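With one protein chain withheld, the remaining protein chains of the complex are depicted in position.
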Amino acid sequence: MTDLIQQLINGLLIGGLYALVALGISLVFGLTGMVNFAHGEVVMLGGYLTFTLTQSFGMPFLGSLVGSLLAGGLLGFAMDRTTFRYTRGTPMNGLVISLGLIMIFQSLAMTIWGTEPLTMDVLFPGAFQQWGLSLSIQKAITLVVTAVLIAGFGLFLVKSRAGRALRALAQEPEAAVYVGIPVERYIALSMVIGTALAAAAGAMFAALFSITPFVGTSLTAKGFIVVALGGMGSAAGTIAGGLLLGVMEALGAGYISAAFTDAYGLLLFLLVLSFKPAGLFGVSGRVKL
Amino acid sequence: MLAIDRLSGGYRGGSVLFDVSLSVGAGEIVALIGPNGAGKTSVLRAISRTLPQSRGAISLNGEDIMRRTGHQVVALGVAHVPEGRRVFPRLTVRDNIALGAFVLDDHAKTAEAVANATDVFPALKSRLEQLAGTLSGGEQQMLALARGFVSNPKLMLLDEPSLGLSPRMTDEVFALIERLRTGGRSILLVEQNAILALEIADRGYVIEGGRIVTEGRSDELRRAELLQQSYLGHAG
Partner (left out) sequence: MSARVSNLATWAVVLALLFAVPSVVGFDGALINIAVVIAINAILAFSLGILFGYAGQMSLAHAAFYGIGAYTAANIALKWGVSFWWCLPIAALAAMLVAAILSIVVTRMEGIVFSLGTYAVGEMIRLVFVNWWQVTGGPQGLSFQRRPESIFGLDFTTRGSFYYVVAAILVLSYLGIRKLMKSKLGWWFVALRENPVLAQSLGINVHLAKAIVFILSAGLAGVVGVLYLYNFRHISPEAFSVWESILLILIVMIGGVGTMAGPIIGAAVFLVLPEVLRLPPTVQPVLIGVVLILVVVLLPRGVVGTFEDWWKARRIKGQAVPKEAA
């Protein structure tokens, strides 16, 4: 029983990070119909940046995380302005461009950090022990930061003027123009928010696991699966989907075989795509934000 | 207020408008009528700068807007109420109206504007916290009009406000539209229901195949339209 609860906690931890990654994919898809394969690369770069800031420059973890978050947002802005904005009417071209971006970002990371997995020194030694369960302080911090970021994003979307504008744009793009929403600026904003969250997730990933230049692709795949699970993707659904995938993986790895964990998720994704495409990617392709 | 001179344009597949010229004076209601697919909606889109391609001249109070983008035109005092209402279905009625005042960018002013709008559209008052997608068709049309009205625009572009509404609801909506012209506000009204539109309009233009074929005072156009309908043997 304690074992099961332990697995559930680990699953929620990973799942929260998956949700942070997937929110950006879902947000950008909802506004532009574009699928950004390079999204996971931002997670990877965010992770490396926090690695370097803490290990080489001795910055505190939370400060580095904020640094990654800001740098991620900046990178998202740069990507949108230099490439993606030329593909607004043709999301397929955006997809192809994002594939090109992956190659560039991976090579960049290989050049700077090499191909060997890098593991951070333990920043917060120690763990909470209770009822036979254990939660390292690093993991506890991750849980809290993830919860704060997700809640902050939710509040932004529901309560702020900009959040309402984003939802309006996703629901009725043409009417959004007629109420005076500057569409291009808000699409760029969605890219910035999505990549900032992704880079922050990367910072937390890097502190918990090792990091290589190639983790981005598999994280993008996780993001797709989450978004498909959550129903492409109400923001709430995406968060729920992330937690669900995290828990499923933790239980699968704990009780079934670990080797094919990734394949189960992909299979699920494939089935959702083929049998519920209208509901998820839909004729209208609108996201319920 | 609004002057369009030899406007042509359309979509990537081809042109739908050819040398369209029309004008709307201050405080005037002008009807743009014509059959399905004649280019009525495209004229409104060209004004709102959402028509992909357009040539010619469009000016608002003498200011050329051909190089403006959609949200800039809104800031100049144009409110477009699109065909099919296009309310934001998963936002509350209150948020929908508040978004209509997006260009105000001021919390207090927005709240005041929303309160004013609900005075003009009392039917929405009791529904402010409801999701817009759950309203009836008539209520959604009211909401779309309120969303356009809330920014206190100088010119309103109304696209088929009677579409899909019951006759009773249509009468109610048209009664409201007549009230919207207060304070020198101009209205360009696109309708398939020509007789109804010409009843409240001062002047009208008839568009067919992307070209303006007739223009004139409402009562003249209305007489001609009734005559034509009686020949063809169908009404409405």
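Order as written gives the chain letters A and B; numbering starts at 1 within each chain.
Rule of thumb we're sticking to: contacts are C-beta pairs under 8 Å (C-beta built on N, C-alpha and C of every residue); 3 or more make two chains touch, one makes a residue touch a chain.
Quantities reported herein were computed from a predicted structural model and do not represent experimental measurements.
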Answer for the absent chain's shown contacts is A
Quick one: say which of A:Pro60, A:Gly100, A:Gly126 or A:Gly152 touches the chain that got left out.
A:Gly100
Taking the entire complex into account, which one of A:Asn10, A:Thr87 or A:Thr212 touches the absent chain?
A:Thr87
By the contact criterion defined above, which parts of chain A meet the unshown chain? Give residue numbers in ascending order.
33-35, 37, 83, 86-87, 90-93, 95-97, 99-104, 106-108, 110-111, 217, 221, 224, 259-260, 262-263, 266-267, 269-271, 273-275, 277, 281
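Note that in this section only the chains that are shown with their structure count from here on.
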Express in whole angstrom the distance between the two chain centres, defined as the mean CA positions of chain A and chain B.
41
Considering only the defined contacts, which chain A positions touch chain B in the complex?
161, 164-165, 167-168, 171-172, 174-183, 288-289
Per the touch rule, the chain B residues reaching chain A in their complex are 48, 50, 69-71, 74-75, 79-82, 86-91, 95, 98-100, 102-103, 105, 147-148, 151
